[in-house]
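A single protein chain has been removed from this complex, and every other one stays in its place.
Chain lettering (A, B and C) follows the sequence in which the chains are written, and residue indices restart at 1 in each chain.
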């Protein structure tokens, strides 16, 4: 494997990655992946994943023993170069290589790790089964139950916003195993085979017409006891431990993509002359906004770098991740909104955007509407602000209802 | 008196007022009233008040029998023309002609009215003694007490933000007469002679260095029973009834002043060339902002007109006044902030602004800092938003603390 | 049909018209939008209730009302995110016809417009560029050759008659009356993300289209003022539409926040939601005033109408996108689903912001009066 691990300097590592990208990133994948069907999307993602895997770039954050082992600095460089080369995103494998792997590494048994980590490298797809219809951002109030029945649990309930569930082989499932316990107690964490009888997946169309969010209906689904991760009724803690393994690298990737393809496309559209020959960028107001976005993206990148560095030194603050997520998602929304404004009426005729892209596709209206996928899921912007205020700044909590 | 009451059309009334303004508004009062002492300020205000009184323009909103009697439409015209002529504001008499008169007219005895309304026309000055140090926007928790002692009440406590108290002859006082009653009950409303023994006034310097806000210390102040307005312990209701007589005309005045002198000065500063000869207005970004402010001021004026009209027809909504106050005060803040930006470093050398002016003096930094006098007192912008949400939109109230 | 004859109280008439519209469009209860797809409004019904002929003189079968009343209907169509050819036929089409020199032909078309058959589309500039899109050259045989292109023309695909804004050989604005399918004329439907709208391009390229003299209609009075007035109609109509959509989004959000519970209480009791809704309410209130003023100014033919519509459009165009966006945000995950229908409004508002001029373009136009002569 050609990584920088073996004494190579970071500059050498960057050169290696850049060179690899020049050779391996598919050309014009954006064009080719616009408007394709589901099968082609999955095939494209799996192939790209294997190509990255071959170079040692698919799971850089995993321990070396399992196929990863890049340092934080190398991972940052990797994401910078992939973004600079406008490589496709790893959308399909996202939960597998991040949440599933983190869960297994942090709380799984050896048996569970050996069963799943190599499989994930071979393309096993996972889905997260946390959210529920009535719970929304309030995870502690989840209602799906798992009742003990001999050597298994019988699961009943419904999951929502399960991204990519139609393609998933396995599910990270939170379910209530002790209905009498207080809200955050009595929840257990399971690995659930999506081919189990009683699992039904129904895609939900989102605001841009895509269907990667899904509902999962669980009807007397039997999950063996061996599928439990961590102790029974300690699922909440397992979920928290999983979250704690996220070290800011996803935000680095998103910031780099916004700073590369995203901003480049924005400058491009500002330079495109209208029918009357006038370029938006010839307007001082447009230049002012562009310079503002350039500045904010620079700030975002620095925030991300700081987050990664503080994870490395163990000095990360309790709200640091929320600051970055909030700032990124609202910046993305403002930037794509401005893109819509500048691109004018013609922007509305772009009816599809490339799959495997983020919201920096340059299909401005779709990118803008898609930006709510960042301000709502994973804790709405409102919830991030509360976290920042209470945990980051130590402001008193809102009084609980009488 | 030359008003439009006697069958004259509104157009004729406007012409009459315009003509009067041309003759009677002091020329260059802004220059002359910049940096003057307290005595000169009071003399200037009193003289201007008497000049307006002579024309029937000092208390247009009072009943005709007491010296007023203009219709809403005429009052709007009056304020439009005064603003267009950039006349001085009635600052000193504000509480007297609005809050004091409204209280007397709505809840005072005939005796009280006869004693005070003509005196106000002759220049009697009033101050509002509602706010207290610990209460802020939370009026219901006031602590000043008025204990019955024979035919009088003995008042002890402290009032804050009493605007103009150093000049006041009389005070509209809220004090707690029944300490055992729930928060909003047990409060009484008094007319208090400011020359009573035990009244001490201490001016508070505000953020721009002026001292019109004051503390009032009340130390065993005797107030006769006859000074009670409304029933004992019904002071909260009296205060509410007083508020209800405000029919939006103050907002009309402020909006007109912002739309006239305020915006005119903003355009002026945008047209002033810098040392290098370049005018801010030659920048498309500046033109964009100016057009935005012009639009917002137009919207504000229409909102004010609508508020007055709905008061007239009795269809005013429970949050309409909050909408206008919130919008005005934040627009004022944004507009003066932009003025500061455009006026550049030179703006910081203007160390005083004309007294008797609003925050549209063109002393941009002082105007900007003074704009917080609108977003904080009289219910902060935060409280206005809560009022709009709960009373205007019917959203559920925040749960009360357990 | 409502009586718009003189003397009637306009505010009351508008309230009545609004109530009828909400009834007809199924938005009477306010509340959450139920729109998921672009369901067209029944065209015959619009004709039957008299909306198509609102501005058509009574003697030609119309209601003899004004653009102020059409503005009420436009706002309600926006509120319902309704798909109809109202803008093309009843607002732009009728507006163009009313601005022409009276003639038997024109009156016949006005009478037809009120009945809804044929439908019209008006070829004029709908983007930031306000130029007149077509021009005529005399062909030396008493007729003309038409060339030019109008893009993003509302309700073009459904239109049976076209009114194209053109410069005559002297450079003066005129209206060319024609139909889709005429030789040399290209009509293309342009699908957009906002599925509740119909937009299309009409062009006469290459050799152009042959136009006979009787197809060329002249404006009454100053033709430039008439052309500007026609564009102002489009601007106002889009502002009305965005206002209506914004109102719907505010109502839907407030209704949702009252009932949706999280963390054990209605989300509408959280200050973050309360204050966000308060800001939306303020923006809707300001927008409503500006739109009302613009509608009055247009209806009265005020000299300053252009300024009033630019203000309304620039304010409401921007605010509506913010309001629909905030509605999506405050609806949480549900709001981002296709089913919830918020996206329908968001797309409509985003398109509405650009159609007939972006806020920035209108503000640039408004700023011309301050700039004064250049010095230094």
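Methods note: contacts are C-beta pairs under 8 Å (C-beta built on N, C-alpha and C of every residue); 3 or more make two chains touch, one makes a residue touch a chain.
Every value quoted in this text rests on a predicted model; they were computed, and no experiment measured them.
> Could you tell me which shown chains are touched by the chain that is not displayed?
In the entire complex, chains touched by the missing one are A, B, C.
> Of the listed residues A:58, A:270 or A:308, which contacts the missing chain in the full complex?
A:270
> Which of A:222, A:334 or A:385 sits in contact with the chain that's absent?
A:385
> In the full complex, which residues of subunit A touch the absent chain?
For subunit A, the residues touching the absent chain are 267, 270-271, 273, 277-279, 281-282, 284, 287-288, 290-292, 294-296, 298-300, 302-303, 306, 319, 323, 326-327, 382, 384-386, 388-390, 392-399.
> Go through subunit B and note every residue touching the omitted chain.
Interface with the chain not displayed, on the subunit B side: 131, 136-138, 160-161, 204-209, 213, 274-276, 283, 285, 333, 337, 340-341, 344-345, 347-351, 365-366, 368-369, 372-373, 375-377, 380-382, 385-386, 401.
> Which positions on subunit C touch the chain that was left off?
270-272, 275
Note that only the chains that are shown with their structure count from here on.
> Could you grab the centroid distance between subunit A and subunit C? Build each centroid from C-alpha atoms only and quote it in angstrom.
Computed value for the inter-centroid distance: 41 Å.
> Between subunit A and subunit B, what's the gap in Å when you average each chain's C-alpha atoms?
From the centre of subunit A to the centre of subunit B is 53 Å.
> Residues of subunit A that touch two or more other chains: which are they?
In subunit A, 283, 285, 400-401 touch at least two other chains.
> If I count partner chains per residue in subunit C, which residues reach a count of at least 2?
Residues 265, 270, 273, 360.
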